[in-house]
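Shown here: the complex without one of its protein chains, the others still in place.
Every chain is named by a letter (A and B) in the order it is written, and numbering of its residues begins at 1.
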Amino acid sequence: MSDRPDFSGFTCPLPKLDHDTVQMAHGAGGRLSADLFERLILPRFTSPELEPRDDGALLDLPPGRVAFSTDTFVVTPLFFPGGDIGTLAVCGTVNDVAMMGGVPQALSVAFVLEEGLPLADFHRILCSMEATAKKAGVRVVTGDTKVVGRGQCDGIYVNTSGIGVVPAGRDLGAHRIASGDVVLVSGPVGDHGTAILTARAGLGVQTQLKSDCAPLNGLVEALLASGADVKALRDPTRGGLAAVLNEYAVAARVGIRLDDGAVPVRDEVTGVCEMLGLDPLHMACEGRLVAIVAAGDADRALAAMRDHEHGGGAARIGAVNDRHAGVVTMATALGVERVLDMPLGEQLPRIC
Amino acid sequence: MCLAIPGRITERYADGDLPMARIDYSGAVATACLSYTPEAQVGDYVLVHAGFALQVLDEAEAAASLRELTRLSALMEADDEGGAGA
Partner (left out) sequence: MKHLDEFRDPALARALVERLKRITTRPWTVMEVCGGQTHSILRHGIDQVLPEGLTLLHGPGCPVCVTPLETIDRAVAIAMQPGVILASFGDMLRVPGSHGSLLEARSRGADVRMVYSPLEAVTLARANPDREVVFLAIGFETTAPGNAMAASEAIDARLTNYSQLVSHVLVPPAMAAILDDEHVRVDAFLAAGHVCTITGWRLYEPISARYGVPIVVTGFEPVDILDGFMHAVELLEAGSPKVANRYGRAVQADGNPIAQAVIDRMYEVCGRKWRGIGVIPQSGLKLRPAYAAWDAEQKFDVGDITPQEPAECIAGQVLQGRLKPADCPAFGTKCTPQTPLGATMVSSEGACAAWYRYGRKSAT
């Protein structure tokens, strides 16, 4: 069973346009701008809110608190195994809203396009966004497009903001984490970061790895529907698992201890990391979540995740303690603990 | 001081005058220069540092040292059992 979105059957023919590449005029508000919107963008994001072509969207939301999140996406290369910047831009914001307990409802999408970007590339990205939004069950309700001169941006930047509604009674967050809780992860970590790293020209490393990029709102709902007492959810994007756990340890003033060898990591991710001197726990994921769950509910939560297409590789990786507040440790094969620190930032391959 | 890891040669080729190889590290494949291990064959494990294979790993030696260490630890357990009543 695949735990990644499969868009292989998805076709999306490029509409006939007057230009092959993005022109400055595509962002100038005139006929070309309208053309780009009407013929390329709008057909991908049909929604009742977008249709009137107003300056913004009016939304009717179900009752509950509103979860609101924004993120800007910059990635090299734009297209990578398992997804592209479009998939990422939808998943990233949908997942951020979902981790707050929100049921994602609507997205805004804003593009900064570089003059000269092939329209076929832009179209491909739009198609990915359409397919991913459909999969996540969210509507794109408003948006914006700007064009900057050649060399002023790296092909395309995408910003998405999302709103979701948190059903009454749902309370997730670091404030609920307590000693004794268990730490679960929904699947192998580091696939996205490693896939991007090896897709970049220059390193000369080839793998069959795909980004784990996926919308996780369905998984979150399945997990919460299991009845397990889920205390907090977070998706380990930049900085990887190590960053998320350290943030939790500090925010909740607890210690977190990971069991030796419990964190699932694909062999290829291990191979790339061994080779380049990197730590898989520092590599980004875009389709995984970390759940802190009451100890007695761990099995129920795991079973619910494993039954979902994006949680097949879910595992229990550690537990929360009150022994070393603010510090994440990992048990080693020798039965002692070592500190698992925050990553330093840019993952630079090393020789020593 | 020097990160060097074992990988298995899956293919040999030449880049100009340099003998090169594709090396598999648990499914991640990268290239390395074989100038310093010209004897290395497809299937051999080599120790690679910064894109150069430094040595062909000696499988027999690896197995022998593991055997020796395992024997030592087993001996120690036997000591424990033998000395339990003393």
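Everything that follows uses one rule, which is that a contact is a pair of C-beta atoms (placed from the backbone, for glycine too) under 8 Å apart; a residue touches a chain by one contact, two chains touch by 3 or more.
All figures in this text were calculated on a predicted structure; none of them were measured in a lab.
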Chain not shown, touching residues in subunit B: 1-6, 8, 18, 25-26, 32-33, 35-38, 45, 47, 49-52, 54-55, 57-59, 61-62, 64-66, 69-70, 72-73, 76-77
Touching residues on subunit A - with respect to the absent chain: 202-204, 260, 267, 270-271, 274, 276-277, 327, 329, 332-339, 341, 344-346, 348-352
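Definition applied: only the chains that are shown with their structure count from here on.
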Between subunit B and subunit A, distance of the C-alpha-averaged centres to the nearest whole Å: 37
Subunit A residues touching subunit B - in the complex, by the definition given at the top: 198, 203-209, 266-268, 270-272, 274-275, 277, 350-352
Subunit B residues within the subunit A interface of the complex: 1-3, 5, 7, 24-31, 48-50
